[in-house]
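Structure incoming, see below.
One protein chain omitted, others in place.
Residue numbering begins at 1 within each chain, and the chains themselves are lettered A and B in the order written.
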Amino acid sequence: MSNHNPDAPKHLKHYFANVDQQYETSKFAMWAFILTEVLTFAGLFVAYIVFRSWYPDMFVDAHKLLDVNKGLMNTIVLITSSLTMALAIWAIQKNNRKLSLIMLIATFVFAFCFLGIKFLEYSHKFEVGQLPGEYYSYMGPEVVHLNNPHIFFSIYFIMTGLHGLHVAIGMGLIAWLIYATYKGNLSSEYYTPMEMIGIFWHLVDLIWIYLFPLFYLIG
Amino acid sequence: MLDRLTEFFFPKQVSTFASDIDNLYFFIFYSSVALFFIVVFGMVYLAVKYRHKKGEELKLTSSKDHSNLLESLFFIIPLILVSITFVWGIRSYLKMVIVPDDAIEIKVTGQSWFWTFDYPDGGTTLNELVVPSNQPIKLVLSSKDVLHSFFIPVMRSKMDALPNRYNVMWFDATQEGVYDIFCTEYCGTGHSQMGAKVIVMKPAQYEEWANELGSDDDSIPLDELGAKLYTKKACNTCHTLDGSSLVGPSYLQTSQMWGQERVFDDGTSTVIDENYIRSSILEPQTQIVAGYQSVMPTYQGLLNDRELDALIAFLKSLNEDSQI
Partner (left out) sequence: MSENIKQNYLNHPKGLMSWLLTLDHKRIGLMYLVSGILFFFLGGLLALVMRMELAAPGNDFISNDTYNNVYTLHGAIMIFLFIIPAIPGALGNILLPLMVGAKDVAFPRLNLASFYIYSFGALFAMYTIINGGVDTGWTFYTPYSTQSTSNVVPMTLGIFIIGFSSILTGLNFIATVHKMRIPGLTWYKLPLFVWALYGTSLVQITATPVLAITMVLLMLERFLGIGIFDPALGGDPVLYQHFFWFYSHPAVYIMILPAFGIISEIIPVHSRKKIWGYKFIAYSTLSIAFIGFLVWGHHMFTSGQSVFSQIVFSFITYFVGIPTGVKIFSWILTMYKGQVSFTPPMLYALSFLFLFTIGGLTGIFLGAVALDIHLHDTYFVVAHFHYVMQGGTIVAFLGGLHHWWPKSFGVMYNQTIAKICAFGVFLGFNGTFFPQFLLGLRGMPRRYATYSEEFVELHSYSTFWSGILGISIFIAIMNLFWSFIKKNKVDPGSNPWGGMTLEWTHTSSPPHPHNFEEEPVLEHGPYDYDKVIVEKTYK
């Protein structure tokens, strides 16, 4: 730290020349990370497309076993949470820490609701045996004629499960943001972490916006 | 000259498209050798010519770093060569995928670790594919367990055998003889032993053979028939006759333990007798000898009663001095 400028702000790391460079670097890396995330899900979307093209009728019939209302509710919850997240960033830019804090807590609560609804959906599926692969045991009248309905649920659980994991990680990050904002570590001077986590959160939202019609609204 | 080279590089050319593929190889080979010599010669020449001589001062060197002529050449010549290669490769390939209408269709099934061949007029062989010469043969491949790949080097042909679908390959053998077949998709312990033979016969001979196929070997004694089946049904892939263990226990060991208890991996045991041998051929998964893995496929439907009796008789007849 020998050549660290004593006048530089606390959050500026010594290996960056100035605050702008540090901010630009974080933002750039975040977008690169988003690319990685998109490709992770892209692999699963490909699996979805492949199996849907092999079993088009099964997909249409099996999707009727999903609860569209819960799915729709989750979509609304998540879109709202994206909005509150954006508002939190807007508030911190205006140096309104209190509003920002409220918005972050709202985002956290919405995320929690999302997982709660997801939990209800999953537990129902566990009860009736609409499970992936060899654990599938549901033999209701609407599916007995179907060819390999467990494949649909394998893909459903993997994709929504991975998305759910992202929501959970996002909740952890938002909790940390709440703490940092409460402590006063973030301000209109320096709010990079909030902006980065915001980008991540919008991505999580966006992926759901693709998942929802692909699983709940086909046919 | 070219024939000698072909013999050096390749196994025999037995299928109708083998020579075409070998010629494609030689086209790429000679082009590559030419390019390779340009590269190596250029490299050595420039490195030696412009070497830093002892005592020579360090100096400013040339700023030349491109030449449109040279670069276009480096681009265009390989482009022409690979275009020829590509078109040739595709044309030859199309010949390999379009199966003639008059082909005889033989079903090939891979299973760890042997091949089964089902002939159009009924009858089955294990690890021996018998075909007539100068007659297109269509092979329909599939697998009963993991992936395998069916490779006949002399035919220059190969195709994967998959568990959930049928793949097709074909060839037209031009010379009679016995040639190797290999499994080229890794399939576990016995992968390197999963070989078979293709026996190309004159058409008349093949007819005769095909008629005999399926008729019983009633005339020969049981233990001799058993000895034949031991290799024919691929028992030898996993079971030796000299007491050493491969994937499964040696026949000799089992024979020597006749009448004694055999312990299984679940702790139970049973006396080795005819019934035990019979059930371990037909239902190999139910009792696994301690220290071995549950990998043997069932022979249900692949052996009739007389053949089972023959194998049991053969196993009982074994002793230290047995020669096969």
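The rule we apply is simple: contacts are C-beta pairs under 8 Å (C-beta built on N, C-alpha and C of every residue); 3 or more make two chains touch, one makes a residue touch a chain.
Just so you know, these numbers come straight off a predicted model, no measurement behind them.
Peer 1: Which of B:Pro153, B:Gly243 or B:Pro284 sits in contact with the chain that's absent?
Peer 2: Looking across B:Pro153, B:Gly243 or B:Pro284, the contact with the absent chain belongs to B:Pro153.
Peer 1: Mind listing the chain B residues that contact the chain we can't see here?
Peer 2: Residues in contact with the chain left out: 9-11, 17, 20-21, 24-25, 28-29, 32, 35-36, 39-40, 42-43, 46-47, 50-52, 56, 58-67, 70-71, 74-75, 78-79, 82, 85-86, 88-97, 145-147, 149, 151, 153-154, 156-160, 162-165, 167, 180, 182-193, 195, 246-247, 293.
Peer 1: Mind pulling the chain A residues that touch the left-out chain?
Peer 2: 2-3, 13-15, 21, 24-25, 28-29, 32-33, 35-37, 39-40, 42-44, 46-47, 50-51, 54-55, 132-135, 147-148, 150-151, 154-155, 157-158
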